[in-house]
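Submitted below is the structure of interest, expressed as structure tokens.
Missing here: one protein chain of the complex. Every other protein chain is in place.
Labels run A and B following the written order; every chain starts at residue 1.
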């Protein structure tokens, strides 16, 4: 029963719980067992989790079962366990953001999305691994060791949310939360054969999300199906008075859109292929699966046209100016004074606060974080603001205008999610620019604040690894991508004879359960 | 020439003015009296136990976010309107990035090039040499919203000051309290009047803030803090010299003294052919000197950019007009009205304003005292005591209600002026209400006619020669007998009644 439970979707599990064929304790335990079996630690296994909270999850599961028995479940997903990216504050559970500088920090408060999970009765299995402060596309920049791609443990699971995506692909959790600043939900989804959604900016509260780039960050669902994403998105989304950038208006039902899409009829839907986000620079197998998916959309009745968004070629450069500026300021608070790591400089008697700040920030931040802090400090420093941050904000306007013009012509825009399948661990670690190119196709959505989804489009012929299909919709029209995504998913499942993840290799059992920092105990 | 306690050479004030034109700029921080902080729902009460008025947002915990306090925006607009400013149709908050342990996020959420209020003025009444007043218009550059920092306690070392301390203890209760920073344009052409104008500006700004009801306006508690920028230029050059910024000048008297001190110090530095360092200086209330702080050159790069966690503030014109309707009376009109109603001379009015006692006098009169009595107590007794203890007159611990009550007791013959002063001693010592002080110290005037009469008889018997003189019609001699009676009664008698009795008995 245990193995079966971990392979079911969240929607299936919710139905099982509602039908009384399983209990939250049983399925939470099943996932904890799976984590213990395959997650391993920094040196082996998937290493999707930085912290597993078996006790807390089982207590929440027991409480859920009691509610269920009393006939008053707190939500449709009451009792379905979930994993949370370690960049979201969880009261009483360590939150490190994948950084040494926050080692051991236990927040005294919950992020709004986490509070909503708890209120809805979802047991939290633990915190998932990530690139340090969400800076990276491979999860190799985690201070606690990389996460490995369940499809091939020699390869990266994408980033920054590689932990959440890998946990889904390894059947360690039926649901996870991720965050997406330039593609950190969607690109890991693409390379692990899972589904990930970046909602409209302001659609999901950022309160309690440790910010990398506040004007780009969004929290979103990481799942194995489009419907599961819709269920989780609806649960955590909606206005939050604690987030000033939160949108205070009702969204169309996402679950309804996903259900309608799964019926397979897309007649009347106009789909635009973004000229600038495919072809050259995209791996042949990724491109091939993308084109096949387009054919399936046509078959479902959609009208597919090509749309040009000429300024998208500047998106990457724009992103790498805005993001470091905001990040350099956001990360200033990690200074050894109030929480987190405090490192005393070597060979200094009675060091000053400033010396302790410097020593701590050198010891506590990794290379990529330092690169971005220095870059942001440079771009904001006097004399450069207009040339860099100011210019980037103006190009951002042009990118938003390209989106607006495109959405005059089509209902959704599509592209491959990432230009390649998962690359080898270490392959791009010392070439920041090559690493940044992974986010080429996902970044425009963040800059314009529009929603984006990635779902699996199949396996690339040359390496047998998953490729992703990206769907973008206008701001606040998240329902459109759920409809189109669910239709495509249904058609693909029919072609494959089941979900793509059924083809993933079995994972070898690991030596022991993971401890707080993911090391084998 | 003279030398300060810290070794600064100071040029005599007259010599400064002979050679230089001063220019000054004043930055006043007003801590608003909103119930909650600028960006979170934490309370703002002064004097709470350390770190009890904090939350994830004002502690700068990872992930926490700010939300703007509507009341603080309203107060900012009202201050802007009262200072005749334009109110921005659209403005934003910006991050001012610098590292300091009392600033939880290591950036201050402030406003940079888009302040909520800008381009205003305030007419300041300044005393003239001939005892009259003149009006100096101080141009306001901007008023913007920002948040306060935490407070550090420096432990170890000998001084309890920041330098030489072993470590510091930080309380973040104050972090995030809304501040409005009001910045003047450079004020020039004042010559010798500069220090007085600086003081009068801050005093009148404080009165305005009180009238608006947007702040406790307690300089002694730091709810109004002034920074004084000062520079000197060669006389008649029309240029602006290098300025110093003297921080946290926390009393009206010190505003005046700090400007004067910096003028004298600058002149000495320039006179030696050296140049003024553009730097922050600290004002020391106790010794009356400024000392060097941080040099500005390197650390000045604040890397401002718009706060991405907040959305723009765009006050509707309807809102602004509605707030304009809540403006207190124009300060000059108010002064004219009060002077007329109180019957004060120009000089009396000027002194009242200059002592920072206008509001106190007004409240004392409202509590029932006659205008001249109210003025007499505040400008005489209270001003002297404030000066002696180096605190603001409003911070003495004696309230307008106290003064009115004491005066009422004097008017009723229950207290003499001398006894009243002893009541104020008790009030200042925190011994309770005037009635409680009178009772505890046994200060009531003896109105027992029998006891008085016996004392008068005794004085007459002991001073037969003086009594004879009075009998002969030399009424002026009565003073000596009255003195003897008052001594006998330990001061607790009404001197006028004693005189009546003496004359009655010797007629």
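Note that in this section a residue touches a chain if its C-beta (ideal position, glycine included) is under 8 Å from a C-beta of that chain, and two chains touch if they have at least 3 such contacts.
Here is the rule we go by: contacts and distances are computed from a predicted model.
Colleague: Which of the following names does UniProt give to the chain that is not shown: "Zn-ribbon domain-containing OB-fold protein", "Aspartyl/glutamyl-tRNA(Asn/Gln) amidotransferase subunit C", "cysteine-S-conjugate beta-lyase" or "ABC transporter ATP-binding protein"?
Modeller: Looking only at the record, the undisplayed chain corresponds to "Aspartyl/glutamyl-tRNA(Asn/Gln) amidotransferase subunit C".
Colleague: Any idea which chains on screen the missing one touches?
Modeller: Displayed chains contacted by the hidden chain, ordered by label: A, B.
Colleague: Of the listed residues A:311, A:454 or A:510, which contacts the missing chain in the full complex?
Modeller: Touching the chain that is not displayed is residue A:311.
Colleague: For the chain not shown, which residue from A:201, A:282 or A:482 touches it across the whole complex?
Modeller: The one listed residue touching the chain not shown is A:201.
Colleague: In the whole complex, not just what's shown, which of A:356, A:453 or A:477 touches the removed chain?
Modeller: Only one of A:356, A:453 or A:477 touches the chain omitted from view, namely A:356.
Colleague: If the hidden chain were put back, which of A:294, A:418 or A:448 would touch it?
Modeller: Considering all chains, including the one not shown, the answer is A:448.
Colleague: Extract the touching residues of chain A with respect to the undisplayed chain.
Modeller: Within chain A, the residues that touch the unshown chain are 105-106, 108-109, 200-202, 215, 241, 244-245, 247, 311, 314, 317-318, 320-321, 328, 332, 335-342, 345, 350-359, 361-362, 365, 367, 370-371, 373-375, 377-378, 381, 387-388, 390-398, 400, 432-433, 447-450, 475.
Colleague: For chain B, which positions touch the chain that isn't shown here?
Modeller: Where chain B meets the chain not shown: residues 34-36, 40-43, 49-56, 58-59, 67-73, 90, 92, 98-103, 108, 149, 152-156, 162, 165-172, 247-248, 280, 282, 293-294, 299, 301, 303, 306, 308, 310-315.
As a convention for this text, only the chains that are shown with their structure count from here on.
Colleague: What whole-Å value do you get for the distance between chain A and chain B if each is reduced to the mean of its CA atoms?
Modeller: Those two chain centres are 56 Å apart.
Colleague: Quick one: in the complex, what on chain B touches chain A?
Modeller: Contacts found on chain B: 56, 59-68, 95, 97, 99, 101, 104-107, 166, 168, 170, 300-301, 303-305, 308-311.
Colleague: Hey, which residues of chain A end up touching chain B in the complex?
Modeller: 88-89, 95, 97, 102, 105, 107-109, 111, 206-211, 213-215, 241-245, 325-326, 328-329, 332-335, 337-339, 350, 353-354, 357, 377, 380-382, 385, 389
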